[in-house]
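I have a structure I would like to understand better, so I am pasting it below and will then ask my questions one at a time.
A single protein chain has been removed from this complex, and every other one stays in its place.
Should a chain be cited, it is by its letter among A, B and C, assigned in written order, with residues numbered from 1 in that chain.
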Amino acid sequence: MAKAVKIKKNVEEGLFDFLKSLLETEKIKGVFTLKKMDDNGAVSYSLITSPDEFKKAVPLYPFMPVNAGKALSSFTLLGKTEEPIAAVLRPCELRAFVELIKRAQGDVENILIISLSCGGVLSLNLMGDKDQESTVSKYWESVKKAEISPDTRETCQFCENFLPINADITVAAVGNKDLDKEFTLFFNTPKGEEFSKEASGSSVSEEIETKEINDFKKKREELKEKFFKETQSEDTGLKSLVNIFAPCLGCHGCSHVCPICYCTLCEFDSKTHNYPTSSLGSDLMVKGGLKVPSGNLLFHLGRMTHMAVSCVSCGMCSDVCPVNIPVATIFSKVGSSLQKEFDYFPGKDIEEPAPQGTYKEDEFTKIGEQ
Amino acid sequence: MNKNIGVYVCECGPNIPERIDIDKVVKELSSLNEVKTVKKHSLLCSNDGKKFLKEEIEKEELSHVVVAACSPKDHENTFMKVCEEAGMNPYLFQLVNIREQCAWMIPDKEEATSKALKYIKAGIHRVMYHDPLEKKELEIKVDVLVIGGGISGIEASLSLAGPNRKVHLVEKTDSLGGMAGKLSQILPHQGSKIKLVKEKIEQAKNNENINIYTSSEVKEVRGFLGNFEAVIQSNQENEEGKVEEIKAGAVVVATGFDLYDLKENPAYGYGENENIVSALEFEDMINSEKIELKNGKKPKSVALVHCAGRKEKGYCSKVCCLYNLKFAHYLKDNLPDVEVKELYMDLCLPHKQDQSYFDQAKEKGVEFIRMDEIVKTKKSGDKIEVEYKNNDKTDKLSVDMVVIAPAMIPSKDTSELAELMNLPLDKSGFFKELHEMLDPVATPMEGVYITGCALGPRNIPESMTQSHATSGKILSSLIPGRKVKPEVKVSEIKEDLCTGCQTCLSVCFYGAISYDPFKGVSVVNEAICRGCGSCVGSCPSGAIRSKHFTYYQLYQEVMEALR
Amino acid sequence: MNNNQKETKTNPKKGKILPAEKGIREEVLNIFKKALADNIFDALLIPAKVPNTDAYSWILLQDESLFDIADPLPPVMTVQGGRALSSFSKNGELDLKIAALMKPCEIRAAVELFKLHQIDLNLVTLISIDCPGAMPLTDYMNDPKKIGESFKKISEKWEISESLRPACQNCHRFSLMDGTASDLHIGLVGENNKVTLIPNSSIGNDLLEKLGFEPNDSLKEWESKKEKLVKEKTKKRDAFLKEWQEKTKKTDGFFNELNKCINCHNCMNACPICYCQQCYFDSQTINFKPETYIQKTKEKGALRFPLNTMLFHIGRMSHMVLSCVSCGACEDACPVSIPVGRLFSMVGDQTQKEFNYVPGLNREDPLPLQDFKEDEFCEVETPNECEEKVTEEAK
Partner (left out) sequence: MKNQNVLVIGSGVAGMEASLVLADAGLKVHLVEKDSLIGGQTIKFEEVYPNMECATCMLAPKQQEVLQHDNITLYLLSEVKKTEGSLGEFKVQIEKKARYVSLINCIGCGACYDPCPVSLDNEFEEGMSQKKAIYVACPGALPNAPAIDPENCVRLNGKKKDCNACEEACGFDAIDFTEKDETVNLDVGAIIVATGFDQFDVSSLPEFGYGKHPNVYTAMEFERLYAQNGPTSGKLTLREDKPIKSAGIIHCMGREEKGYCSGVCCMYSMKFAHFIKDKAPEAKIHEFHTDLCIPGKSHQKFYDGLKNKIEFTRYEDIEVKGKNGNLEISYTNNGKKNSIKPDMVILSPAMVPSAGTENLAKILGISQDSMGFFSTQDQNLSPIDSEKEGIFVIGCAEGPKDIPESVSQAEAAAGRVLSFLQ
């Protein structure tokens, strides 16, 4: 049972102080966390080393400007960090980081992972909104009550994996009514416990999985059902995908922000997928017309085959889509069914190899039999 | 490949230790785990030093070497040779200049030492990312293509053609000789006729190693030093448009000049009166030995007008003064009682014996009148009145005949040819030499040379001298059996990143880049590329890298230096 | 390259005015139906509404039935037309005669891409159309019905509405310019329910001829209305430029606008001018060890991830801004609604003036950066010689 410490402070400032003390006592050399860029509500995910800069840190601010897993990967791409670093990630970001580590795109060593029971984040287009602050406080209210905030992104609303796996320290946020007075830190790993004495509070014996949490989980599972149904139009399969992706501009923003899409140059941006002018005539002959730029659907399907099995449903893709395609909903829907097939849970276990890299004899035997 | 990096610090006698604490440098460098060995030596460029370095490389099995010593200008090649002899790839070597750039610059020993350290570390980090470039060798052809059959072209052909060297001489018109051929066979400094041009033409025709293409034009030239291919198109009526492809090792451009169109400035009154003639027309009169007015009478007075077009064109054509003197002499010798007046701006007689030629003319009674410009030239009665300005007051003189010396201007197809062979032109529209001072007949295109008035106004002897100069350059670079070694540090293009926008083509000074329409990408011709890097800078998608100066190498070097 | 002063100069050209009882869209489409039927060209590139969705897209159509979904004046600009045209014409030689009906800003982009060898215009007829502007993409996707309706109203009245895309509100080049960009222009601002065809090149003339139209109607009506609108919009644009130059006087002012950026690079991917196969700033030319990042962080106190957010925008700007046609595609594509289109348009405006260059105005104008003029910026490099040059010119 994990060591738990109750801190008698508002959760935001409590975590802030905790990290601050880690930084000042030089137990760690830097913190990865959200930071306010200006007074207009813009936040960015930053590595902070100076206590002075840290004043602008807002670790639990409900926005996801970048999937932190992607950020940590670019930080440790060439190897582990020598100096100890702390990083605040949401559960899905953590899962993404784990998936990237499996693919040699990052290294967790010397990184103190701090996560939380996540109430979701607000849609990015609310960032810089004039009544941003009120929206945020409304958000916290719903977190306390373990309710699904309507302002959070669709993906968050149906996310049932809101408890972190592999976190050294977990902040218990969801369902704590007195969140602005007190909160509990769980130190799940020996690495985490090293830092427990920095947390100025009384150690308690608590479990992170409470009744509230479980109810919350149920609510989200229900929503998931609902959203997945919605995307299921009467005509199934390709036809429905064609309609869903019809507005796609081919900006490929989704793959750009996707933590699992780690390729330097996406194959679908490469020359192999430039449309060969020579085939124009024949294509028109056959179809009578051609949607240009062509190949948008192919891109989404291709990307899907490449990463769906590792999709952690972080929702970044939906967030950046300029034409409101529910990319994340589609991908996590396909993802979760695919992951079931491989009975693989992305981001659970660093040691567990990614399905493409393993061969199990009995895999898909059904297909063989048919 | 595992990197064994050796660092060698040269003391250069007292030069470097005076200002740099070499032992400290060696000590600190030894602590780096990137390097295998660090040693110092009193004078690495000495024979004993080179021997030491060679043995070190072999003993330590070094793959990369950094030498901290003097300016690369002094000894980069020296040490690269040593590396090569020691069986190392010479491009895995980096020379760090701690003498000129540290020891000789910074009085304070502390500072100098730390700067030297930074530099050497930068050098180490650079060399780590060096690629083992390979030297290449290419077979060459020794034949030469000469464009232009004027005196320059002929002279070049004559001095180039030999038992194992053919010359292809291409002339646009139907006969050799060019401008010089049109001149009277009398040249300055001697009254008597000589057959300069005719003789040369004969020699050229009789030389079995010179193929002459008259009424022909060069339509295409591609390639590089030692390996040019050219397309020659014939315009002779019987074989209209027939093309021939020839191969050559070098190209000589001798396309000569044209004359300033006197009609451009009405002040000269050219064309308005038959007794106002151009210098070229007067040369004809000399040829036909008939100096007379249109009415058949001999002129009693002649005005020789210099510098027509000088102000308009913005340069002095250098030769006009002299041939005007020649005219004066000729007139005085052949029409004893003729009055000769020379109207000049500045006498430009830059050759040692010209002055005396001028003095003789004076003795013969030729009158020299300074002027700033010609105001008007018009008929008055049966005479011609020339009105000219001389320091702000205008003056007149009236004569029977006026001879006007027009400026020399680029021959009309110069720009076209420049386009074709991608050669630069200067402000005046003549071909531009590679270096105005030290390389007066070479061009940016290695293996392409220019001679004579294609480069700007000059007289016959100078043109011929330059023709010999071009043959000097060619004969010393294209030797039968020898190979050319193209530059190794060239640019290369990542095909999968190139979008074929051809921006690089427009910035390449040497015409080394071409476009491949099938692949839709730009392609570097490594034999022509000199590795200047312009294209690298111009490519928006970073598809071009310059070998040995890659972004990575430079970045790592700078990063270290700034650390 | 000095045409940018002359842009609004009236040209004495004549054109063909067609009645449009069934409405302008119908009439315009009819012209192309005829042209396609008479094989004047093989295919038409035109915006279209994707069946059973509210989405718009580009379609290269050959089959007449597809005209039902075609729409010359869609409420939104999905993909920038220049980009669409380039997407299928840059990899090899076209062997079909193609007509492309595009907004003026898209035509300009096409011309820039043509100069950059990203479009093969050999068999392409560029047809521009008076553009009432378009609605912000996200707004439309949020409520297609409502926004679609209001666009209809706005476009009919040619009003400079606040609900248009900012780029369109500030666009003074929404009609035919005195250049060689498009072959044929379709004037709409003229008399209501009339379509005015203005040939702008020999190809344009042939096209009209083949269609059996005699271009001998006066363009006065259209001209004067257009002039009026151009004036209004120019005023609007100048105001906008002034405001934003003020806003971004200090570099902070400039960078603060980009604070929200999340490095999705949508702006670049939507930009017609960003034609690189892979953007230099995606190439990860350099990666560092964590220590290096920590070192960098210690120098500044904090380091923003993903890296080089500002560098990307500045770099992209330096690469493409001389050709920026102010189409606003970047701003439309930005998920965090950064006014990136306005920023670039503003910087572009100033830079292009420096080079006395109007992107997409003339096909012949060389790209400033590929065209070396010795005395260019001499006041910066060699002031002394520069003076001499000036005096020489004076003479």
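Following the convention adopted for this analysis, contacts are C-beta pairs under 8 Å (C-beta built on N, C-alpha and C of every residue); 3 or more make two chains touch, one makes a residue touch a chain.
Computed from a predicted model, the values in this text were never measured in an experiment.
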Touching the absent chain when the full complex is considered, from B:M105, B:V243, B:I479 or B:L554: B:I479
Per the touch definition above, residue among B:T443, B:T470 or B:S522 touching the missing chain: B:T470
Candidates B:N33, B:N238, B:N295 or B:N391 - the one touching the absent chain: B:N391
Candidates B:K136, B:H351 or B:H548 - the one touching the absent chain: B:H351
Selected from B:S159, B:N211 or B:T503 as touching the chain missing from the view: B:S159
Listed residues B:V26, B:L196, B:A267 or B:V488, member touching the removed chain: B:L196
Touching residues (missing chain, whole complex) on subunit B: 12-15, 43, 45-47, 73-74, 77, 159-160, 162-165, 187-190, 194, 196, 310, 314-318, 346-356, 359, 391, 426-428, 430, 433, 436-441, 456-457, 460-462, 464-473, 475-477, 479
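Operating definition for what follows: only the chains that are shown with their structure count from here on.
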Inter-centroid spacing, subunit C versus subunit A (mean Cα positions, whole Å): 36
Between subunit B and subunit C, centroid-to-centroid distance (C-alpha), Å: 45
Residues within subunit C bordering two or more other chains: 90-92, 277-278, 283
Residues of subunit B engaged with two or more neighbouring chains: 496
Parts of subunit A lying in touch with subunit C, wherever the complex brings them together: 29-30, 32, 35, 37-38, 40, 42, 44-50, 52-54, 56, 65-66, 70-71, 74-83, 85, 124-125, 127-128, 243, 246-247, 249-253, 256-257, 264-265, 269-271, 274-278, 280-281, 284-285, 287-294, 319-324
Parts of subunit B lying in touch with subunit C, wherever the complex brings them together: 496-503, 506-507, 515, 520, 538, 540-543, 551-552, 555, 559
Residue ranges of subunit C in contact with subunit A within the complex: 42-43, 45, 50, 52-63, 65-66, 78-79, 83-85, 87-96, 120, 137-138, 141-142, 256, 259-260, 262-266, 269-270, 277-278, 282-284, 287-291, 293-294, 297-298, 300-307, 309, 332-337
